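Reading through the structure tokens given below for one structure.
Note that one protein chain of the assembly has been removed; the remaining protein chains are unaltered in position.
After this line comes chain A, so read on.
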Amino acid sequence: MLLSIEHVRKAYPGQRPVLQDVSLALDHGETLALTGESGSGKSTLLNLAGALDAFDSGEITLDGKALSALDDTGRADLRRDRVALVFQQFNLIPSLTVGQNLAFHARLGGRLDKAWLSELSHRLGLADLHDRYPENLSGGQQQRVAIGRALAARPKLLLADEPTGNLDENASREVLDLMLELVRETGAALLLVTHSVEIANRLDRRAHLAGGKIT
């Protein structure tokens, strides 16, 4: 099992717990769609799985590592080496060019494969944009760079939180198609948060979050 979430509970200070008792598992190469009402805690769960935030109880195991036992550095190592993340917005490092952004994660982990990077950038239609800065890209282009950066690092697990939430329908379909295609090719597992039933149906499995539990 690549990712296993067991009886996880998470509450933000001064609020009712967002996640009460969540359990979920994801195998190598598997794709899973996470759906739920707005405010149901999808992003929160995804962030926990990505070792971005700490939880109150339960356990999350990622590629054999128990997250609750890790300190700040251990969690940073995990993010760098095993996981890749794509958020709804502000994924890119504003001060770096598109080309630098694309290579950044892979270089951080020391896994830059130039041929693969150039193939990715061509297939994502970014080849001509390498010298631009993120602020000069359209929303769809920005998200394609974020996906390219994530996959260039050949992560075992890709976590994507409504990566097309800010895009219109056409751009959204185009970006998601590309992402699914590339994810399948690289054999990465995918946990995708989405509102769209249509998209959810194209993935291997579906999980629905409501009332702090998976239903």
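What to note about this one:
Basically, contacts are C-beta pairs under 8 Å (C-beta built on N, C-alpha and C of every residue); 3 or more make two chains touch, one makes a residue touch a chain; residues count from 1.
Methods note: contacts and distances are computed from a predicted model.
Here one chain is missing from view; checked against "Dimethylamine corrinoid protein 1", "Acyl-CoA dehydrogenase/oxidase C-terminal domain-containing protein", "ABC transporter permease" or "NADH-quinone oxidoreductase subunit K", UniProt names that protein "ABC transporter permease".
Among the residues A:T31, A:N91, A:Q143 or A:T164, only A:N91 touches the chain that is left out of the figure. By the touch criterion stated above, the residues of chain A touching the omitted chain are 12, 38, 43, 47, 50, 52-54, 72-73, 75-81, 85, 87-96, 100, 103-105, 107-109, 135, 161-162, 165.
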